[in-house]
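Just one protein chain is left out here, and the rest sit where they should.
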Amino acid sequence: MTTTSSPIEHGLVDDAPAAPEGVEPLQPTMPGVAYTAADYFAAEQASLFEAEWMCAVRSSDLAAPGAFERVQIGRESVLIVRGRDGGLRAFLNICRHRGAMLCTEDSGQVRRNLQCPYHAWTYGLDGRLIAAPNMAAIDIDGSLDRQQYGLVPVHLREWLGYAWVCLADEPPSFEDTVIGSVTERLGSSDTVERYGATDLVVAHRQVYDVAANWKLIIENFMECYHCATIHPELTEVLPEFAQGLAAQYHVGHGAEFGSEIDGFTVDGHEGFGRLPGLTEAEDRRYFAITVRPGVFLNLVPDHVIVHRMFPLAPDRTTVICDWLFAPGIEGVESSVELFHRVNVQDFEACERTQPAMSSRAYRNGGVLVPAEHHILDFHEWVTERVGPPH
Amino acid sequence: MTTTSSPIEHGLVDDAPAAPEGVEPLQPTMPGVAYTAADYFAAEQASLFEAEWMCAVRSSDLAAPGAFERVQIGRESVLIVRGRDGGLRAFLNICRHRGAMLCTEDSGQVRRNLQCPYHAWTYGLDGRLIAAPNMAAIDIDGSLDRQQYGLVPVHLREWLGYAWVCLADEPPSFEDTVIGSVTERLGSSDTVERYGATDLVVAHRQVYDVAANWKLIIENFMECYHCATIHPELTEVLPEFAQGLAAQYHVGHGAEFGSEIDGFTVDGHEGFGRLPGLTEAEDRRYFAITVRPGVFLNLVPDHVIVHRMFPLAPDRTTVICDWLFAPGIEGVESSVELFHRVNVQDFEACERTQPAMSSRAYRNGGVLVPAEHHILDFHEWVTERVGPPH
Partner (left out) sequence: MTTTSSPIEHGLVDDAPAAPEGVEPLQPTMPGVAYTAADYFAAEQASLFEAEWMCAVRSSDLAAPGAFERVQIGRESVLIVRGRDGGLRAFLNICRHRGAMLCTEDSGQVRRNLQCPYHAWTYGLDGRLIAAPNMAAIDIDGSLDRQQYGLVPVHLREWLGYAWVCLADEPPSFEDTVIGSVTERLGSSDTVERYGATDLVVAHRQVYDVAANWKLIIENFMECYHCATIHPELTEVLPEFAQGLAAQYHVGHGAEFGSEIDGFTVDGHEGFGRLPGLTEAEDRRYFAITVRPGVFLNLVPDHVIVHRMFPLAPDRTTVICDWLFAPGIEGVESSVELFHRVNVQDFEACERTQPAMSSRAYRNGGVLVPAEHHILDFHEWVTERVGPPH
């Protein structure tokens, strides 16, 4: 048996339900305060959401030059804009003059540039300050640094058809962190690439306002011990999930569809044709990957489901879920319905867990059964970056 | 004249309106910060509501095995459950595995046991862990301590037909504290016992959401200096309350009905027959007792009124009021209406006092007139346990 300590998600194998020899079957979670304290959340904002790569927007949502969206990343309002050169750029959504928010709409389209509606300071789509009323009094000899007084840039990188942003001055390696999460789970990033997510279209999008700490949502996604209890439709499609208790998972393993199942739909009926790039190995399989700190990727033969998380408070997280299909596909309702139900079931579980995080019974945390031991890696990842909760 | 410094409530005597010789007529209250500061309230939660006996639920509300209610005690959600052996037990309402709240309904009925809806860990009605998916991987050699991973127990004691709970590891003596409060007020607990509250039924229940600190509610209940001003109906029934200003009260004194009054009803008309156990001395009398930190008992010949307080925030308290009558009684409306009006009048007074607690004019508190001097005992009781406000 090949075991691994890397973070692995949904997907059970038949063997290895128990902890390895010498490992206690019940391992501790993080203490409750990590899920409730304002100061720990502030430290997470600084050291995770404003330090790591966060998946911000679907690139194709910003079609033409001047199209923009704003997203909340950590404590910052970030503006993503399609430039005149066709590229995407990200900036802090704040005028350099007196601090007004440039865009108060969640998305929109400007014609030529970004003008502050307070005093009309005007920035190019590349962020440069290009005009201001009475510029002559400000820039007496024409030496004003238009970049310095331009919009504050935010690092941006596109992958899988999404714009990922990083607020750190010097971002960590995208390859090591984001793509590394995928490689760790699947052995390489080849499988993911074969689904061709960049060229798929968003057939459905659902926004969830979840009254729970973001870590509860990740922990929930990382284990399938709860599947038999709360996911009747999902375990019908993926019977091995009903076993609910693999200790460790094989790298690269995808959960197999049940023999009676024709597609990844709410009632198991046929979906759509296999996406063009896929191999036989990916057919009739479900792969799930967590990209820390805020993305879940779900791969099935005929579509891809992408969750983006935006933690807003210790007990509140927005999750945006996109269902991506091949262009031209119609009638995706029963495909969408399956994972929408899974989402609702999961988020309700997280919401009923959140209030108990402040109980004296969770002061030293709860316990992880062997099928959940890989969550320890996630906790270690958090603690290394944010420090121990206290 | 027999005077006493014990905490005494509604009920006036004709003599002693002034402070004893050598005692300043105007005594200080607690400073405003004790009624507003988040940290003082947190200390009260730890040292009072989670340390003393709190009246949680009416026992008869949990009729059959598997019936449960959850209540907020201090910072904890506590579950009270009727066991298969007919006894009541209390537990923290949180699963020992990953911390989900077991019950999110305020009350309900389970069939055989308490199952966590997240991962299906299952507990007996006695709190013992009895099952979990893949228990074999958790309890490899059958040596797992089912008590240790059972629900966290909370001390419970029944009295007057209520389940009282205490979150302290080692609770204070129920006899000294709860029953002691009654003895101090009435000389013994015999009088209370004679009303037979355990066998009465809840004819009406009213829940009040009061925007005031819990201590303001207790102070209000402890004095009758306000009765003439805000309780027209009550002073009609109990004319001595209109005098409004007894300095100290006789131990055991109950306020007498007015000579024209036929019953403890909103307009003084006849109520119901005297409860069977009562003596002549209890007839046509109203007795009021404060059981610190959260219960008021009100005794009249044909019914008993019980207030339970649940402090939620420095400026917010839930009060649940039960009207208990002999079984089979009908038409209690005008009896209920009398004290319901008193409650509304009192809670409005508390609510208009709360906002001024943060005023510079209350920085060193207000003053207690001689008829309120016994409130000093309550303040001392709080300060001894919680420490001085600062």
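Going in written order, the chains are labelled A and B, and every chain counts its residues from 1.
The criterion applied here is as follows: contacts are C-beta pairs under 8 Å (C-beta built on N, C-alpha and C of every residue); 3 or more make two chains touch, one makes a residue touch a chain.
Here the structure is a predicted model, which means the values were calculated and not measured.
A.B. asks: For the full complex, which residue in A:Ala63, A:Ile138 or A:Val344 touches the chain that was left out?
C.D. replies: In the complete complex, the chain left out is touched by residue A:Ile138.
A.B. asks: Considering the complete complex, identify which of B:His226, B:Arg341 or B:Arg385 is in touch with the unshown chain.
C.D. replies: Hidden-chain contact among the options goes to B:His226.
A.B. asks: Any idea which of A:Ala120, A:Val207 or A:Val344 touches the chain not displayed?
C.D. replies: A:Ala120
A.B. asks: Have a look at A:Thr29, A:Asn93, A:Asn213 or A:Thr290 and name the one touching the chain we're not showing.
C.D. replies: A:Asn93
A.B. asks: Write the list of subunit B residues that the hidden chain touches.
C.D. replies: Contacting residues on subunit B, toward the hidden partner: 17-19, 25-26, 29, 32, 219, 225-226, 228-230, 244-245, 247, 349, 352-353, 355-362, 365-372.
A.B. asks: Given the full complex, what residues of subunit A touch the hidden partner chain?
C.D. replies: Within subunit A, the residues touching the omitted chain are 75-77, 92-101, 104, 117-120, 132-134, 136-140, 149, 152.
What we mean here is this: only the chains that are shown with their structure count from here on.
A.B. asks: Which angle of rotation, from 0 to 180°, maps the CA atoms of subunit A onto the equivalent atoms of subunit B, to the nearest 5?
C.D. replies: Here the rotation carrying subunit A onto subunit B measures out at 120 degrees.
A.B. asks: Roughly how far is subunit A from subunit B, going centre to centre by Cα mean, in whole Å?
C.D. replies: Centre separation, subunit A to subunit B: 48 Å.
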